[in-house]
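Every protein chain of the complex appears in place save one, which is left out.
Up next, chain A:
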């Protein structure tokens, strides 16, 4: 057996591939489900925190900034481990899926709060003044005038961060979630052949390439007419 044959047999073994493809496909859908739940919860929570922060209620803002900095500082894997292995000691056990979802949602929330907040503060003060001078209330100005402009500005960093965090779904495999990576690793253990990992890598590309392209489309779609 030449080295080349050995390489092909290790990474592109058709027999192993055929055997473990169904598991990888199941993992693919599970990854999509997990990523979707993280994106929804994380972005919604981040936006909510940024909106609350704009009310400038000081003790509340200290709390928000503390939470945001905490979840930006902690490695996501540490949060997952804490929730999955630590909570049962407190009498509360989460499934691997729930622990991964909650952890990564909190991290995405922290980052998107900062992104939305930066967007809100980047809208010129004159926009607030013009809107308020016509009698619009604070919250109306925020939602009708400021946020639509802030959101447009935040789309590029938001797509980047969202992609980065959803790739973190692979961490769920550590807490026994059979996502793409989890399924691939299980396949490797059972078959003593790394081909399932190749399938996993392909699955990630198939999953994230459209996401990246969608991100580009969204960025151009929401650019202002000039």
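Heads up, the rule we're going with is that contacts are C-beta pairs under 8 Å (C-beta built on N, C-alpha and C of every residue); 3 or more make two chains touch, one makes a residue touch a chain; residues count from 1.
Everything that follows uses one rule, which is that contacts and distances are computed from a predicted model.
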Among "Amino acid ABC transporter ATP-binding protein", "Cell division and transport-associated protein TolA", "Thiol reductant ABC exporter subunit CydC" or "3-oxoacid CoA-transferase subunit B", UniProt's protein name for the complex chain that is not shown is "Amino acid ABC transporter ATP-binding protein"
Contact with the hidden chain, among A:40, A:130, A:164 or A:206, goes to A:130
Of A:24, A:39, A:83 or A:145, the residue touching the omitted chain is A:145
Note that chain A touches the absent chain at residues 124, 126-127, 129-137, 140, 144-145, 148-149, 152, 224-226
